[in-house]
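See below for the structure under consideration.
Every protein chain but one is kept in place in this view of the complex.
Here is subunit A:
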Amino acid sequence: MHGIAATQPYVIALFLVWAGLAKLFSRRMRARAGQTALARLVGAARAVPALRLTGLVELAVAAALLVPPLSPWDVAAAALLSAGFLAYLAYAYVAAPTSSCGCLGAHSRPVDLRAFARAGLLLAASLLAVPADPHPPIVALGLAEAVVLMALSAELDRHWLTPLRRLIVRLRRPLALPPSEHVPLGASLHLLYRSPAYCSASAQLTSDVQDTWDEDGLRFVVYGARERTAVFAIPLAGNDPSAVLVTLVGS
């Protein structure tokens, strides 16, 4: 394996230390413990102790992986923990589909494909680490694995994915419109709702917009008003609600 197996314990330990420290010391995570699937599994009252216990186990396994000599038992413990993560995620996905997993930090995203992929990768890394490997670890491989695992972590999205998407939106401007003279009906209706004309007649209105058309710089909007009809004339230009006209027409 030429160093591949020797690399894995460091990668796994890095993530276990992160997960353990977050569980033990993140105040935000403790505050949100009740919203994780763990609360569903062990009960809301025991969510925080269960979170701390999990954090301690993760740190213990991480320490066992980092402190030489590396025994097959250490690796087996890591594999067991990773398999446990997968089982827990499957439980969360089925039993509490709207809860977050509470794995590596506080966030409100429910368990998704990325969470499974991350736990699956950790399990695969644990299994790869099983054969004894006298070669030194491959730093580039370890870094690449860590980057992939971090990319799969929804907890870190706000640090890289959100700024990246904002940058792409700023460059590509996917919502930019060609300039248009057309005023959407929604814009006219917002002006209408703030007008004295609408306030005076709204108690009489019994329907939503029945008809609308544009003529002479005005937008006409027709509502049913009991057995009568309410007609509003809204200027297409300008934002003055008091310029809106209204009349009630008997049918």
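Keep in mind that, in the parts below, contacts are C-beta pairs under 8 Å (C-beta built on N, C-alpha and C of every residue); 3 or more make two chains touch, one makes a residue touch a chain; residues count from 1.
The working rule: contacts and distances are computed from a predicted model.
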Per UniProt, the name of the complex member that is left out, chosen from "Peptide/nickel transport system ATP-binding protein", "2,3-epoxybenzoyl-CoA dihydrolase", "Cell wall protein" or "Tryptophan halogenase": "Cell wall protein"
Of A:G34, A:P137 or A:G224, the one touching the omitted chain in the full complex: A:G224
Those residues of subunit A which, in the complete complex, touch the missing chain: 97-98, 108-110, 158, 162, 165-166, 169, 173-177, 180, 182-187, 190-191, 195-197, 199-201, 203-204, 206-213, 215, 218, 220, 222-224, 229-233, 239, 242-249
